[in-house]
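As you look at this complex, bear in mind that one protein chain is not there, while each of the others sits in place.
Let's look at chain A:
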(Lines give C-alpha, C1' and ligand atoms only; values in the text may rest on other atoms or scores of the structure.)
Protein backbone atom coordinates (compact mmCIF):
# COMPACT_ATOMS: atom_id res chain seq x y z
CA UNK A 1 0.00 0.00 0.00
CA UNK A 2 2.87 2.35 0.84
CA UNK A 3 4.27 1.88 -2.66
CA UNK A 4 0.93 2.85 -4.12
CA UNK A 5 0.81 5.94 -1.90
CA UNK A 6 4.34 6.87 -2.99
CA UNK A 7 3.33 6.58 -6.64
CA UNK A 8 0.25 8.72 -6.08
CA UNK A 9 2.34 11.33 -4.31
CA UNK A 10 4.86 11.48 -7.16
CA UNK A 11 2.10 11.70 -9.74
CA UNK A 12 0.19 14.41 -7.86
CA UNK A 13 3.30 16.48 -7.11
CA UNK A 14 4.45 16.31 -10.71
CA UNK A 15 1.05 17.37 -12.02
CA UNK A 16 0.70 20.07 -9.35
CA UNK A 17 4.14 21.50 -10.05
CA UNK A 18 3.40 21.67 -13.78
CA UNK A 19 0.62 24.14 -13.04
CA UNK A 20 3.50 26.60 -12.76
CA UNK A 21 4.33 26.95 -16.43
CA UNK A 22 7.58 28.55 -17.56
CA UNK A 23 5.84 31.23 -19.58
CA UNK A 24 3.82 32.36 -16.57
CA UNK A 25 6.89 33.26 -14.52
CA UNK A 26 7.62 36.94 -14.20
CA UNK A 27 10.15 38.17 -16.72
CA UNK A 28 13.56 37.63 -15.18
CA UNK A 29 14.63 41.19 -15.98
CA UNK A 30 11.61 42.73 -14.32
CA UNK A 31 11.24 40.85 -11.05
CA UNK A 32 9.81 43.28 -8.50
CA UNK A 33 10.97 43.47 -4.93
CA UNK A 34 9.30 40.83 -2.80
CA UNK A 35 6.22 41.94 -0.98
CA UNK A 36 6.77 41.93 2.76
CA UNK A 37 3.20 41.75 3.97
CA UNK A 38 3.47 42.80 7.55
CA UNK A 39 0.61 43.32 9.91
CA UNK A 40 1.13 47.06 9.70
CA UNK A 41 0.95 47.04 5.91
CA UNK A 42 -2.82 47.71 5.65
CA UNK A 43 -2.53 50.64 8.06
CA UNK A 44 0.47 52.05 6.19
CA UNK A 45 -1.34 51.65 2.87
CA UNK A 46 -4.36 53.44 4.28
CA UNK A 47 -2.15 56.30 5.47
CA UNK A 48 -0.57 56.58 2.02
CA UNK A 49 -4.01 56.64 0.37
CA UNK A 50 -5.20 59.31 2.77
CA UNK A 51 -2.08 61.36 2.08
CA UNK A 52 -2.52 61.05 -1.70
CA UNK A 53 -6.19 61.99 -1.52
CA UNK A 54 -5.22 64.94 0.64
CA UNK A 55 -2.76 66.04 -1.99
CA UNK A 56 -5.38 65.65 -4.72
CA UNK A 57 -3.44 63.02 -6.61
CA UNK A 58 -5.68 60.62 -8.54
CA UNK A 59 -3.68 58.88 -11.21
CA UNK A 60 -0.22 59.83 -10.07
CA UNK A 61 1.97 62.43 -11.70
CA UNK A 62 3.30 59.99 -14.25
CA UNK A 63 1.00 57.10 -15.02
CA UNK A 64 3.09 54.05 -15.92
CA UNK A 65 2.91 52.95 -19.53
CA UNK A 66 0.52 50.10 -20.22
CA UNK A 67 2.90 48.32 -22.50
CA UNK A 68 6.56 47.52 -22.24
CA UNK A 69 9.48 46.69 -24.48
CA UNK A 70 10.63 44.04 -22.02
CA UNK A 71 11.01 40.59 -23.45
CA UNK A 72 8.46 38.01 -22.40
CA UNK A 73 4.72 38.06 -22.52
CA UNK A 74 2.53 35.22 -23.74
CA UNK A 75 4.25 32.65 -25.91
CA UNK A 76 1.24 31.56 -27.93
CA UNK A 77 -1.99 32.95 -29.26
CA UNK A 78 -5.11 31.53 -30.83
CA UNK A 79 -6.41 32.92 -34.11
CA UNK A 80 -9.49 32.29 -36.22
CA UNK A 81 -9.58 33.11 -39.90
CA UNK A 82 -10.64 31.81 -43.25
CA UNK A 83 -8.39 28.80 -42.73
CA UNK A 84 -9.91 27.88 -39.37
CA UNK A 85 -8.53 27.96 -35.86
CA UNK A 86 -4.78 27.96 -35.34
CA UNK A 87 -2.35 28.23 -32.46
CA UNK A 88 0.50 30.59 -33.32
CA UNK A 89 3.79 31.58 -31.81
CA UNK A 90 3.05 34.93 -30.15
CA UNK A 91 6.42 36.37 -31.19
CA UNK A 92 6.55 35.34 -34.83
CA UNK A 93 2.97 34.54 -35.78
CA UNK A 94 4.08 31.17 -37.11
CA UNK A 95 1.45 28.45 -36.82
CA UNK A 96 2.41 25.82 -34.25
CA UNK A 97 -0.77 23.73 -34.44
CA UNK A 98 -4.18 23.62 -36.08
CA UNK A 99 -7.27 23.28 -33.94
CA UNK A 100 -10.10 21.03 -34.98
CA UNK A 101 -13.17 21.34 -32.82
CA UNK A 102 -15.43 18.34 -32.36
CA UNK A 103 -18.58 18.36 -34.50
CA UNK A 104 -21.38 20.35 -32.90
CA UNK A 105 -24.73 18.67 -32.34
CA UNK A 106 -27.42 21.34 -32.15
CA UNK A 107 -30.53 20.61 -30.10
CA UNK A 108 -33.95 20.23 -31.68
CA UNK A 109 -34.84 23.77 -30.64
CA UNK A 110 -32.41 25.05 -33.29
CA UNK A 111 -33.92 23.66 -36.49
CA UNK A 112 -31.76 23.51 -39.61
CA UNK A 113 -28.76 24.77 -37.70
CA UNK A 114 -25.70 25.96 -39.54
CA UNK A 115 -22.33 27.07 -38.12
CA UNK A 116 -22.24 30.81 -37.52
CA UNK A 117 -18.70 31.39 -36.40
CA UNK A 118 -16.35 31.55 -33.48
CA UNK A 119 -15.60 33.90 -30.61
CA UNK A 120 -12.23 33.69 -28.89
CA UNK A 121 -10.94 34.67 -25.49
CA UNK A 122 -7.99 33.70 -23.33
CA UNK A 123 -6.60 34.01 -19.85
CA UNK A 124 -3.80 36.32 -21.06
CA UNK A 125 -1.06 33.79 -20.32
CA UNK A 126 -0.98 32.48 -23.88
CA UNK A 127 -1.59 28.90 -22.82
CA UNK A 128 -5.30 28.59 -22.04
CA UNK A 129 -7.91 29.72 -24.53
CA UNK A 130 -11.67 29.54 -24.76
CA UNK A 131 -13.61 29.19 -27.99
CA UNK A 132 -17.24 30.11 -28.38
CA UNK A 133 -18.63 27.93 -31.16
CA UNK A 134 -21.95 29.18 -32.48
CA UNK A 135 -24.70 27.73 -34.62
CA UNK A 136 -27.82 29.50 -35.85
CA UNK A 137 -31.10 28.27 -37.19
CA UNK A 138 -31.86 28.98 -40.83
CA UNK A 139 -35.58 29.06 -40.15
CA UNK A 140 -35.81 30.80 -36.77
CA UNK A 141 -33.78 33.60 -35.14
CA UNK A 142 -32.41 31.17 -32.57
CA UNK A 143 -28.77 30.54 -31.81
CA UNK A 144 -26.67 28.37 -29.56
CA UNK A 145 -23.09 28.94 -28.49
CA UNK A 146 -20.94 26.31 -26.81
CA UNK A 147 -17.81 27.21 -24.88
CA UNK A 148 -14.77 24.96 -25.17
CA UNK A 149 -11.43 25.24 -23.42
CA UNK A 150 -8.12 24.70 -25.15
CA UNK A 151 -4.73 24.31 -23.51
CA UNK A 152 -1.44 24.23 -25.35
CA UNK A 153 1.85 22.69 -24.27
CA UNK A 154 5.30 24.27 -24.24
CA UNK A 155 5.64 23.68 -27.98
CA UNK A 156 2.36 25.33 -28.91
CA UNK A 157 0.64 22.03 -29.61
CA UNK A 158 -2.90 21.44 -28.42
CA UNK A 159 -2.54 19.46 -25.20
CA UNK A 160 -6.15 19.45 -24.08
CA UNK A 161 -9.50 20.32 -25.59
CA UNK A 162 -12.41 20.25 -23.16
CA UNK A 163 -15.91 20.64 -24.54
CA UNK A 164 -18.67 22.63 -22.85
CA UNK A 165 -16.65 23.91 -19.89
CA UNK A 166 -19.30 26.57 -19.32
CA UNK A 167 -23.04 26.25 -19.84
CA UNK A 168 -23.99 26.88 -23.45
CA UNK A 169 -25.68 30.18 -24.33
CA UNK A 170 -29.06 29.65 -25.94
CA UNK A 171 -31.32 32.15 -27.63
CA UNK A 172 -29.87 35.20 -29.24
CA UNK A 173 -26.49 35.67 -30.81
CA UNK A 174 -23.50 35.99 -28.50
CA UNK A 175 -21.62 39.12 -29.53
CA UNK A 176 -18.59 39.09 -27.27
CA UNK A 177 -16.91 36.83 -24.72
CA UNK A 178 -14.21 37.39 -22.11
CA UNK A 179 -12.71 35.01 -19.57
CA UNK A 180 -11.05 36.06 -16.32
CA UNK A 181 -7.29 35.58 -16.02
CA UNK A 182 -7.72 32.52 -13.79
CA UNK A 183 -9.97 30.92 -16.39
CA UNK A 184 -12.86 30.38 -13.99
CA UNK A 185 -15.28 33.16 -14.89
CA UNK A 186 -16.73 33.74 -18.32
CA UNK A 187 -18.67 36.82 -19.36
CA UNK A 188 -20.61 36.99 -22.58
CA UNK A 189 -22.98 39.48 -24.13
CA UNK A 190 -26.13 38.86 -26.12
CA UNK A 191 -28.18 41.23 -28.17
CA UNK A 192 -31.23 39.91 -26.37
CA UNK A 193 -33.74 40.29 -29.11
CA UNK A 194 -35.40 37.07 -27.99
CA UNK A 195 -37.22 36.63 -24.73
CA UNK A 196 -40.02 34.77 -23.03
CA UNK A 197 -40.91 31.13 -23.36
CA UNK A 198 -41.81 31.63 -27.01
CA UNK A 199 -38.56 33.44 -27.70
CA UNK A 200 -40.35 36.55 -28.90
CA UNK A 201 -38.46 39.60 -29.98
CA UNK A 202 -37.53 42.05 -27.21
CA UNK A 203 -35.20 44.99 -27.56
CA UNK A 204 -32.25 45.29 -25.21
CA UNK A 205 -28.96 43.73 -24.30
CA UNK A 206 -27.71 41.23 -21.80
CA UNK A 207 -24.49 40.34 -20.04
CA UNK A 208 -24.14 36.91 -18.48
CA UNK A 209 -21.36 35.96 -16.07
CA UNK A 210 -20.98 32.28 -15.35
CA UNK A 211 -18.45 30.31 -13.37
CA UNK A 212 -16.57 27.18 -14.29
CA UNK A 213 -18.00 25.37 -11.29
CA UNK A 214 -21.50 25.89 -12.69
CA UNK A 215 -22.70 27.04 -9.29
CA UNK A 216 -22.85 30.72 -10.15
CA UNK A 217 -24.52 32.47 -13.06
CA UNK A 218 -25.67 36.05 -12.98
CA UNK A 219 -27.48 37.89 -15.74
CA UNK A 220 -28.05 41.58 -16.30
CA UNK A 221 -30.53 42.68 -18.92
CA UNK A 222 -31.43 46.17 -19.98
CA UNK A 223 -34.12 47.14 -22.47
CA UNK A 224 -33.15 49.51 -25.22
CA UNK A 225 -29.54 49.46 -24.12
CA UNK A 226 -27.96 48.73 -27.49
CA UNK A 227 -25.65 45.95 -28.53
CA UNK A 228 -22.68 45.23 -26.30
CA UNK A 229 -19.20 44.74 -27.73
CA UNK A 230 -15.62 44.06 -26.67
CA UNK A 231 -15.96 42.66 -23.18
CA UNK A 232 -12.78 42.56 -21.11
CA UNK A 233 -12.05 41.68 -17.48
CA UNK A 234 -9.78 43.43 -15.02
CA UNK A 235 -7.56 41.22 -12.88
CA UNK A 236 -9.91 41.63 -9.91
CA UNK A 237 -12.33 39.28 -11.76
CA UNK A 238 -15.22 41.62 -10.98
CA UNK A 239 -14.79 44.69 -13.19
CA UNK A 240 -15.90 44.35 -16.79
CA UNK A 241 -15.38 46.90 -19.53
CA UNK A 242 -17.42 47.02 -22.70
CA UNK A 243 -18.59 49.23 -25.54
CA UNK A 244 -22.27 50.01 -26.05
CA UNK A 245 -23.77 52.48 -28.48
CA UNK A 246 -21.28 55.38 -28.39
CA UNK A 247 -20.01 54.76 -24.87
CA UNK A 248 -17.29 52.79 -23.14
CA UNK A 249 -18.44 51.58 -19.76
CA UNK A 250 -16.96 49.89 -16.70
CA UNK A 251 -19.25 47.55 -14.78
CA UNK A 252 -18.75 46.14 -11.28
CA UNK A 253 -20.27 42.68 -11.54
CA UNK A 254 -19.92 42.07 -7.79
CA UNK A 255 -21.84 45.14 -6.71
CA UNK A 256 -25.10 44.20 -5.04
CA UNK A 257 -27.40 46.50 -6.99
CA UNK A 258 -25.40 46.71 -10.19
CA UNK A 259 -27.32 47.23 -13.40
CA UNK A 260 -26.09 47.77 -16.92
CA UNK A 261 -27.75 51.14 -17.04
CA UNK A 262 -26.06 52.39 -13.87
CA UNK A 263 -22.62 51.13 -14.91
CA UNK A 264 -19.98 53.84 -15.06
CA UNK A 265 -19.61 55.65 -18.40
CA UNK A 266 -15.87 56.13 -18.87
CA UNK A 267 -15.64 57.47 -22.42
CA UNK A 268 -18.33 58.99 -24.65
CA UNK A 269 -18.65 59.69 -28.36
CA UNK A 270 -16.96 56.53 -29.55
CA UNK A 271 -17.91 54.88 -32.81
CA UNK A 272 -18.85 51.29 -31.98
CA UNK A 273 -18.24 48.46 -32.39
CA UNK A 274 -14.62 49.02 -31.55
CA UNK A 275 -11.81 47.38 -29.63
CA UNK A 276 -11.80 48.04 -25.88
CA UNK A 277 -9.55 46.64 -23.15
CA UNK A 278 -9.47 47.43 -19.46
CA UNK A 279 -6.03 47.19 -17.85
CA UNK A 280 -5.50 44.37 -15.33
CA UNK A 281 -5.30 46.91 -12.49
CA UNK A 282 -8.63 48.42 -13.63
CA UNK A 283 -7.13 51.92 -13.62
CA UNK A 284 -7.13 52.58 -17.36
CA UNK A 285 -9.04 51.60 -20.47
CA UNK A 286 -7.73 51.41 -24.01
CA UNK A 287 -10.24 52.50 -26.64
CA UNK A 288 -9.93 52.12 -30.39
CA UNK A 289 -10.77 55.42 -32.06
CA UNK A 290 -11.46 56.06 -35.70
CA UNK A 291 -11.33 59.69 -36.73
CA UNK A 292 -13.30 61.08 -39.62
CA UNK A 293 -12.64 59.61 -43.03
CA UNK A 294 -11.30 62.97 -44.20
CA UNK A 295 -8.12 62.91 -42.12
CA UNK A 296 -7.78 59.13 -42.44
CA UNK A 297 -6.36 58.35 -39.03
CA UNK A 298 -7.21 55.85 -36.34
CA UNK A 299 -5.66 55.40 -32.95
CA UNK A 300 -5.80 53.55 -29.63
CA UNK A 301 -6.27 55.98 -26.79
CA UNK A 302 -5.69 55.38 -23.11
CA UNK A 303 -8.22 56.81 -20.63
CA UNK A 304 -8.37 56.84 -16.84
CA UNK A 305 -11.26 54.75 -15.54
CA UNK A 306 -11.75 57.08 -12.56
CA UNK A 307 -12.66 60.17 -14.55
CA UNK A 308 -12.46 59.27 -18.22
CA UNK A 309 -9.54 61.64 -18.76
CA UNK A 310 -7.57 60.88 -21.89
CA UNK A 311 -4.02 60.02 -20.84
CA UNK A 312 -2.26 59.46 -24.14
CA UNK A 313 -2.26 57.84 -27.56
CA UNK A 314 -0.81 54.35 -27.34
CA UNK A 315 -0.80 53.62 -31.08
CA UNK A 316 -1.97 55.30 -34.27
CA UNK A 317 -2.11 54.60 -37.98
CA UNK A 318 -2.67 56.71 -41.07
CA UNK A 319 -5.66 54.70 -42.11
CA UNK A 320 -9.32 55.30 -41.44
CA UNK A 321 -9.91 51.82 -40.07
CA UNK A 322 -12.10 50.42 -37.35
CA UNK A 323 -10.43 48.62 -34.46
CA UNK A 324 -11.68 45.07 -34.09
CA UNK A 325 -9.30 43.89 -31.39
CA UNK A 326 -7.45 45.46 -28.48
CA UNK A 327 -6.34 42.93 -25.89
CA UNK A 328 -3.92 43.05 -22.96
CA UNK A 329 -1.92 40.07 -21.82
CA UNK A 330 -2.18 39.05 -18.16
CA UNK A 331 0.62 41.38 -17.10
CA UNK A 332 -0.90 44.38 -18.85
CA UNK A 333 2.44 45.10 -20.54
CA UNK A 334 1.83 43.56 -23.96
CA UNK A 335 -0.95 44.26 -26.41
CA UNK A 336 -2.56 42.43 -29.26
CA UNK A 337 -4.24 44.79 -31.72
CA UNK A 338 -6.02 44.54 -35.06
CA UNK A 339 -8.06 46.82 -37.23
CA UNK A 340 -10.12 46.18 -40.32
CA UNK A 341 -7.23 46.97 -42.66
CA UNK A 342 -3.96 45.86 -41.11
CA UNK A 343 -2.86 42.40 -40.03
CA UNK A 344 -2.81 41.22 -36.44
CA UNK A 345 -0.10 43.11 -34.59
CA UNK A 346 1.67 42.70 -31.28
CA UNK A 347 2.64 45.86 -29.46
CA UNK A 348 5.50 45.84 -26.92
CA UNK A 349 6.15 49.47 -26.06
CA UNK A 350 7.21 51.19 -29.26
CA UNK A 351 8.01 47.91 -30.97
CA UNK A 352 5.35 46.47 -33.25
CA UNK A 353 5.40 42.96 -34.67
CA UNK A 354 3.12 41.75 -37.42
CA UNK A 355 1.93 38.32 -36.43
CA UNK A 356 -0.30 36.93 -39.14
CA UNK A 357 -1.82 37.74 -42.50
CA UNK A 358 -4.80 40.05 -42.61
CA UNK A 359 -7.19 37.12 -43.04
CA UNK A 360 -6.91 36.26 -39.36
CA UNK A 361 -10.12 37.87 -38.19
CA UNK A 362 -10.00 37.03 -34.50
CA UNK A 363 -7.18 36.46 -32.06
CA UNK A 364 -6.55 36.09 -28.36
CA UNK A 365 -3.80 35.21 -25.91
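Here, a contact is a pair of C-beta atoms (placed from the backbone, for glycine too) under 8 Å apart; a residue touches a chain by one contact, two chains touch by 3 or more; residues count from 1.
Throughout what follows, contacts and distances are computed from a predicted model.
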Task: Given the choices "Coenzyme F420-reducing hydrogenase, delta subunit", "SigE family RNA polymerase sigma factor", "phosphoenolpyruvate--glycerone phosphotransferase" or "L-arabinose transport system permease protein AraQ", state the protein name listed in UniProt for the chain not shown.
output: "SigE family RNA polymerase sigma factor"
- request: Kindly state which of the options A:25, A:254 or A:341 is in contact with the chain not pictured.
  value: A:25
Query: Residues of chain A in contact with the chain that isn't shown?
result: 1-2, 5-6, 8-20, 22, 24-26, 28, 31, 34-35, 37-39, 42, 128, 151, 160, 162, 165, 182-184, 211-213
